[in-house]
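Sending over a structure as structure tokens; questions will come in a sec.
The complex is shown incomplete by one protein chain, all other protein chains being positioned as in the whole.
Chain lettering (A and B) follows the sequence in which the chains are written, and residue indices restart at 1 in each chain.
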Amino acid sequence: MLSNTDILHLAALANLDLTSAEIEKLKGDLSIVIEHFADLKNLNTDNLMPTSQTTGLINVTRQDEVNPDSILPVSSATSGTDTHNDYFVVSALLDKDAI
Amino acid sequence: MDIPLTIDELHKGFKNKTHSISGVIEQYLSRIEAFDKNLNAFVTVTHDYARERAKKLETILADNPNAFEEFPLLGVTMAVKDMYLTRGVRTTAGSKVLESFIPEYSSTAFERLEAAGAILVGKANCDAWAHGSSGENSDFGATHNPWNLDYVPGGSSSGSAVAVSSGMSMFSMGTDTGGSIRLPASFCNVVGLKPTYGAVSRYGVIAMASSLDSMGHFTRSVKDSEKIFKVTRGTDGHDGTLRNADYAHKNVKKIGLPREYFSDGLSEEVREKTMAAVDVYKKAGYEIVDVSIPSTKYAISIYYIVMPAEVSSNLGRYDGIRYGNKRDSFGAEAKRRIMLGTHVLSSGYYDAYYNKAMKARTLLRNDFDKVFTEVDALIAPASPTLPFKLGEKMDNPLEMYLADIFTVSANLVGIPGISIPAGFSDSGLPIGFQLFAPRFMESSLFELGNSYQSMTDFHLKTPSL
Partner (left out) sequence: MTSYKPVIGLEVHVELSTNSKMFCGCPADHFGKKPNTQVCPVCLGLPGALPFTNHKAIESCIKFGLALGSRIASFSKFDRKHYFYPDLPKAYQISQYDLPLCEGGSWTSSAGKLVRIRRIHQEEDTGKLVHAEIDGKKVSLVDFNRSGVPLVELVTEPDFDSVELADEFLREIQMLVRYLGISGADMEKGSMRLEANISVRPEGATELPDYKVELKNINSFRFLQKAVAAEIARQSEILEKGEKVKQETRGYDEERDRTFSQRSKEEAKDYRYFPEPDIPPLELAETQIKQIRSSLPELPGAKRTRLMQILPANYVDVLIADPGRCEYFDKAASLASQHNISPKEIAGVMVNQNLDREFPEPVGLIKKLLELQNVDYASASEIELAIRKVVAENQKAVTDYKSGKTQVLGFLVGQVQKELKGRGETKFVVSQLMQELQH
């Protein structure tokens, strides 16, 4: 069973602002679904490689060439958003350290 | 219905000049006008766009003697799930977050279909971000089942299925991440193809779960399904997970009946119709073999770990800074999946959930690979239940998730599946069955689908609206 702290931690990681009603609802909903995962716990997967893709493809690469056709004109790249001298504008970041 | 039901029929009319492209477009637009207020299958109807395209294609039809060869979908109406980016035409993913998002580029699939002569009549409604099995989870209102307006059409490609079923478009594009094409196809009495993962480009389609998303379509006939597939498939230089397969046809001999798909939870009426389809195949001379896919029982758990993990990752970019609205505009289901996905990936839980699920996915894959050494295709019900009433499962996410029990495996292992109309319940609701084939063996699905539709006429039945 997930706690309020768990939900708040996940919400912070997921960049979601949740209302207290949402927190309460999510606590119950997520716990039920997670309980359903219990069937996997007893499954022996020791000798199995993980599958993250199904195609079996490898080494799909392209030549190092510039494709001017794909470049968006700056007006449309930034359309409908807050811009200043071609820059996207975001509210000031107090914390300059996140990388 | 007062409109042609298949591409051949439509093209015959163009050739005989019994109808014009513009005339057909007007017919469809007036049907949308008449029916969609009750069905809510469209988020955006592209009247002007369609009329303009029709005019252009009419000159091609008049001037180019090879028009039908060069434009195999000439004048064919299409609805496109609102997950497909259409340049200059609003694309919402069924979510308030993108309610005013007008993309600057188009999806590969849409571009190819347009280049083949298809005409966009509108962007189809869907569960927001393709999250849902009922079609009720759209921020633009629930879509209704044309066979009974009190019932769900199935999701998440709800509007796409309904548009074809109700004759508001000849075919439509959908996305299938865990059954989102096959389930609504079975609920709406249309054919729904989920191609092999890696057959049709995902470029320009809003991603739900990147390792599972398949780009497929709805038609009335299997023959038309094949025609659309020939246009959409193949590499495009953008989607690195695509492969150009040879799609060589190999005659189907044995069809497997996987026992796990006929277990206790299955509705009696669905079982009956599926077994009737099995009988049709027996009559047609196919050998039916009982088979087993033991790890099927883990499929829902694997899916509801892998899918939300990828969802939480793919939805991170929607922050309202460069387009769209802020993250608090996400609906309850999107938030639920983002939170669940964040949990299964978070430090301390990754191995227990995500990594475990990826390994179990290998087991499921091995089971399918093994069964396909024994049979050429599999037959199974598309949904464990009949279409349900609007609102019936809205408050129970787990029960809603279990609606995907027969469809998620195909996505987890990357094989193609097709859902085909198999008749109606006593209450008059559609029932579908589905076929699976090995990766890139769509031709087997088309062979079996065509064979079935040549012996039955369920797919030609249309709802009275």
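Methods note: contacts are C-beta pairs under 8 Å (C-beta built on N, C-alpha and C of every residue); 3 or more make two chains touch, one makes a residue touch a chain.
Small disclaimer: the values here were computed from a predicted structure and weren't measured.
J.: If I consider the whole complex, including the chain that's not displayed, which of B:Glu269, B:Asp319 or B:Glu399 touches that chain?
T.: Residue touching the chain left out of view: B:Asp319.
J.: From the listed residues B:Leu39, B:Leu183, B:Ile206 or B:Ile293, report the one that touches the chain absent from this view.
T.: Residue touching the absent chain, from the options given: B:Ile206.
J.: From the listed residues B:Ser180, B:Thr296 or B:Thr342, report the one that touches the chain absent from this view.
T.: B:Thr342
J.: What residues on subunit B make contact with the chain left out of this view?
T.: Output for subunit B: 84-85, 91, 93, 98, 101, 103-105, 107, 202-207, 209-211, 237-241, 309-310, 312-313, 316-317, 319, 321-323, 342, 345-347, 350, 354, 358.
J.: Counting contacts across the full complex, list the positions on subunit A that touch the omitted chain.
T.: Subunit A touches the chain not shown through residues 9, 12-13, 15, 50, 52-53, 55, 57-72, 74, 77-78, 84-99.
In the analysis below, only the chains that are shown with their structure count from here on.
J.: How many angstrom lie between the centres of subunit A and subunit B, each centre taken as the mean Cα position?
T.: 24
J.: Spell out the residues on subunit A that touch subunit B in their complex, using ranges where they run on.
T.: Residues in contact with subunit B: 2, 6-7, 9-11, 13-18, 22, 25-26, 29-30, 32-34, 36-37, 39-41, 43, 45, 48-55, 57, 60, 62, 72, 76-81, 88, 90.
J.: Residue numbers of subunit B touching subunit A in their complex, please.
T.: It is residues 100, 102, 104-105, 197-198, 211, 237, 240-241, 243, 297-298, 300-302, 304-305, 312, 316, 319, 321-323, 327-328, 330, 332, 335-336, 338-340, 342-343, 346, 352-353, 355-363, 365, 397-398, 401, 412-414, 439 of subunit B that touch subunit A.
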